[in-house]
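One chain of protein is taken out of this complex; the other chains stay put.
Right, chain A next:
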């Protein structure tokens, strides 16, 4: 494999729910070790894109290659193996509220269905979870608490810890700063950048927070009406030259994008 092979290569991905075409021929390449930010309005299908790659939603057509292998055509077991390389930070954390923080963080490592590497014994997993919690700026003693006892920012950190615990090749972030105050948002962004760099992972983040997008991303793409209407460096988000992207990133009311009130 040469460096020119994208870590993730998506071609012609489409997905409709009923008559609504949510993804309409998405083409996207993410090179190894880079971060791509996908921006777009609420309900523009950003989450659906990530869920298609994770195998949570079956797309109608198109291909999704990870390391040059189309995961959609793989048999179920090998696809699970490919998806195991992906760590995901869900929008609201999606922490298991019946389990303690350390069990959440170490869940993937202790999972009996694990395909890569042996299942980690509980004692070892607990120690490992403590170290991962430290990496996201939490005291290992937090591991004994339950998710409901944590603040929103701490839950995000635990979610991040859970996503990076198995040192995945690929990391997905679904609106990592939504619901956080701007300072905590910046802190989480900083942690995300640190983690991605430390692990050398490839990352896709979806967000509609422009400050966050420019902090996390190397590259950026904008999703509008099921299509990627613009791709470029994340640093160019605020002066992309594309009128739709400019309207979105500057939050202007007037412009080529008219908000759909009814979906």
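Rule of thumb we're sticking to: contacts are C-beta pairs under 8 Å (C-beta built on N, C-alpha and C of every residue); 3 or more make two chains touch, one makes a residue touch a chain; residues count from 1.
As a convention for this text, contacts and distances are computed from a predicted model.
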item: From "Chemotaxis protein CheA", "Multisubunit potassium/proton antiporter, PhaC subunit (TC 2.A.63.1.1)", "Molybdopterin dehydrogenase" or "ABC transporter permease", the hidden chain's UniProt protein name; value: "ABC transporter permease"
item: Full-complex contact with the absent chain, from A:13, A:88 or A:125; value: A:88
item: Of A:9, A:51, A:128 or A:157, the residue in touch with the unshown chain; value: A:51
item: Residue, one of A:60, A:80, A:218 or A:246, that touches the chain absent here; value: A:80
item: In chain A, positions touching the absent partner; value: 51, 54-56, 80, 83-84, 86-88, 90-92, 94-98, 107-108, 111-115, 162
